[in-house]
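Pasting a structure below so you can have a look.
A protein chain is absent from this complex, but the other protein chains hold their places.
Let's look at subunit A:
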Amino acid sequence: MSWIFGGSKTPEQKEKEDAVALKEKLGFDPSQVADVGTILNSPGVLSSASLHPLSGLEKGIEYMDLEDEQLTTVEGAQGLIPSRNWTDDLCYGTGAVYLLGLGVGGAYGFQEGVRNLPPNATPKLQLNTILNHITKRGPFLGNSAGVLALTYNLIDSSLDAIRGKHDDVNSVGAGALAGALFKSSAGLKPMFYSTAMMAGGAAAWCGIKAVLQQQQKQQLQQHEQPLQ
């Protein structure tokens, strides 16, 4: 997010890091190079080990190390699936919650349709009744859930960028703000309820996430142990 609010690193620090990164990438330090002769005479430059097309494989991916592909560096923002930046969080979060809402609403509509089947209806009419109920309930719940998730993720990413780190306080605060905004035109009482529900939902998600991350960590450790 540094492109909106500016990075939290000092310029000197960043310069130093850039220089180190450039040196690793090029194999020499560009600030010490005066002319072509220095490059050619410096030891190891013309060795076959570094000129071979397949050299440097142990350094990992170099050509494809694009800026866009780096994972997020915000403290504490490493989620369940790898995320590059706030747009990834936004897309995955909104998509997951939207699909969840669509599924739950569709299931509710399905059982409602099954219960409201007209007596001695033809199979075609039965199918249509159930589908009508599903498409009435599913998209409504999905759209509302999706908008809530979208607002939540936008606010959450903004808070992360402003505070420079991510923690549970951010999530719960973003949930509360999103809930308040969602019902802001319906009056104080609905606003309060939706705020409380969204804050509770965000807190519950933080808890689930912590448990899942703990399990991931344990599994990783179990996989690593036999190697040693």
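Basically, a residue touches a chain if its C-beta (ideal position, glycine included) is under 8 Å from a C-beta of that chain, and two chains touch if they have at least 3 such contacts; residues count from 1.
Simple rule for what comes next: contacts and distances are computed from a predicted model.
The listed choices are "Translocase of the inner membrane", "Rab proteins geranylgeranyltransferase component A", "AAA+ ATPase domain-containing protein" or "DNA primase"; the UniProt protein name belonging to the chain that is not shown reads "Translocase of the inner membrane". Touching the chain that is not shown, out of A:N41, A:S185 or A:Q222: A:S185 (per the contact rule at the top). One chain of the complex is left out; on subunit A, the residues touching it are 64, 66, 68-69, 81, 87-88, 90-96, 98-99, 131, 139, 142-144, 146-147, 149-150, 185.
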